[in-house]
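Here's the structure we're looking at; comments come further down.
Omission of a single protein chain aside, the complex is shown with its protein chains in their original locations.
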Amino acid sequence: MPHTARPAPKSFEPRNPDWEATVRGSFARQAVMRLIGAEMGNLAPGHCEIRLPFRADLTQQNGYFHAGITSTIVDSAGGYAGYTLMPVGSDVLTVEFKLNLLAPADGEHLVAEGQVLKTGRNLVITRGEVYAIKNGRATHCATMQQTLMTMYAKKETQ
Amino acid sequence: MPHTARPAPKSFEPRNPDWEATVRGSFARQAVMRLIGAEMGNLAPGHCEIRLPFRADLTQQNGYFHAGITSTIVDSAGGYAGYTLMPVGSDVLTVEFKLNLLAPADGEHLVAEGQVLKTGRNLVITRGEVYAIKNGRATHCATMQQTLMTMYAKKETQ
Amino acid sequence: MPHTARPAPKSFEPRNPDWEATVRGSFARQAVMRLIGAEMGNLAPGHCEIRLPFRADLTQQNGYFHAGITSTIVDSAGGYAGYTLMPVGSDVLTVEFKLNLLAPADGEHLVAEGQVLKTGRNLVITRGEVYAIKNGRATHCATMQQTLMTMYAKKETQ
Partner (left out) sequence: MPHTARPAPKSFEPRNPDWEATVRGSFARQAVMRLIGAEMGNLAPGHCEIRLPFRADLTQQNGYFHAGITSTIVDSAGGYAGYTLMPVGSDVLTVEFKLNLLAPADGEHLVAEGQVLKTGRNLVITRGEVYAIKNGRATHCATMQQTLMTMYAKKETQ
């Protein structure tokens, strides 16, 4: 296709000067992240990374990470990628996500990456990828498409 | 539309005479279900129910059940609904699912229901619903569409 | 599960007294519906039906209705189901949809049904089903989950 058809990758301008503290503070209040042992990694405007070390109590019947656990960290990685771009006093809500499982989540840890594709006044569209790391090799084990809603401070917006 | 356009609801014939023991045995081996405190409820051919009592360590930043926890139980409810119809010696794999969050998962417990829509040689399509129960009232808080794969005993089928 | 867990089916109150004329008028302006020969059938608050007679020029390589044509009518059925509930002067936008193809779309005509599951200030969640009618028998050939946005008259809301 013509070169013109591929727009340059977007860089995003945060609207909240304290975006990083706001996002890390919200993550710290997600009790379920402590329960499963997830840690927030790199954070940038429109991007978020969540890391999850293997634990036997996070597995499904075959001893791999449970798909629900994979979805828990990638939903959060996408949600916080979007939240980095939301205004002061707002909150983020997942409207929906769609997850394809590409390979067994078999590794010493998982890394979930969330990346914003598009921001609008109310909605933010993200993509998420999950990699299983084993003996230093990464396997792409899941891919997600997600829609987020910005919940503005003073008014109900959904 | 003409009455003819609505087919009668399907009833499903299990291929595994021990379908119930097989499914409950597999659920019992999902360590993550013990971690979060999920219980398998009613089970029927093509149908599965999973119940999850509220715990503070299952919440997101606002104190509701985390969307990832909702997806964990509804993915499993759909997966086990499909597994009730799979042959002896097979296993079930989630290919993908899509979850819409309809309302905050705010309740004393969640109930996830999985229902098979269609079965094929390799693929099973299911729907899942999640209800949040509070003071005896139910709120429909999530709806899912899911694709499962039957993993046959002797050969790699995906 | 306890009876309490199943909320009574919602009935919806239109906010636009001329909802039916508004929806049928918008459908009449969708040039693509004339191109493929789709007709709007029953319409009710929160519900819409679209009917598509078979034509050889709507097919894929095996002579069945093309999946894209199936998605065209079910996306519109869901979108117009939502639009029946939107206020005067607003417009409807599809945010996203997810379609599972359950069986070949093999019939003399297709019937797509859209049904609203939940309405919010900005977002409306719908479900869609597509049936292929052949010799008076219906086959459930596709199922959809969809998110719509209400575009309010005076302000940009996405």
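Labels for the chains are A, B and C, by order of writing; each one numbers its residues from 1.
Methods note: contacts are C-beta pairs under 8 Å (C-beta built on N, C-alpha and C of every residue); 3 or more make two chains touch, one makes a residue touch a chain.
If you're wondering where the values come from, they're calculated on a predicted model, not measured in any experiment.
Colleague: So one chain is hidden, and I want to know which residue out of B:26, B:59, B:76 or B:147 touches that hidden chain in the complete assembly.
Modeller: Going through B:26, B:59, B:76 or B:147 one by one, B:147 is the residue touching the chain not shown.
Colleague: Pick out which of A:38, A:81, A:105 or A:125 touches the chain that's been left out of the picture.
Modeller: The missing chain is touched by A:125.
Colleague: One chain is left out of this view; which of C:16, C:100, C:126 or C:150 touches it in the full complex?
Modeller: If we include the chain that is not displayed, C:100 is the one touching it.
Colleague: Given that one chain is not shown, which residue among A:25, A:41 or A:87 touches it?
Modeller: Missing-chain contact among the listed residues: A:41.
Colleague: Identify the residues of subunit C touching the omitted chain, counting contacts across the whole complex.
Modeller: Residues of subunit C in touch with the missing chain: 26-27, 29-32, 34-36, 56-62, 66-69, 71-73, 75-76, 91, 93-101.
Colleague: Name every residue on subunit B in touch with the hidden partner chain.
Modeller: Touching the missing chain: residues 95-96, 98, 120-123, 145, 147, 149, 156-158.
Colleague: Need a quick check: the contact residues on subunit A for the chain that isn't drawn.
Modeller: On the side of subunit A, residues 1-2, 4-7, 41-42, 49, 51, 98, 100, 102-103, 111, 113, 117-118, 125, 127, 131, 133, 136-140, 143, 145, 147 touch the unshown chain.
Keep in mind that, in the parts below, only the chains that are shown with their structure count from here on.
Colleague: Taking all residue numbers used at the subunit A/subunit C interface, answer same if over half belong to both copies and different if under half do.
Modeller: same
Colleague: As a quick test, compute the distance in whole Å between the mean CA positions of subunit A and subunit C.
Modeller: Distance between chain centres: 30 Å.
Colleague: By residue number and range, which residues of subunit C touch two or more other chains?
Modeller: 98, 145, 147 - these are the residues of subunit C that touch more than one other chain.
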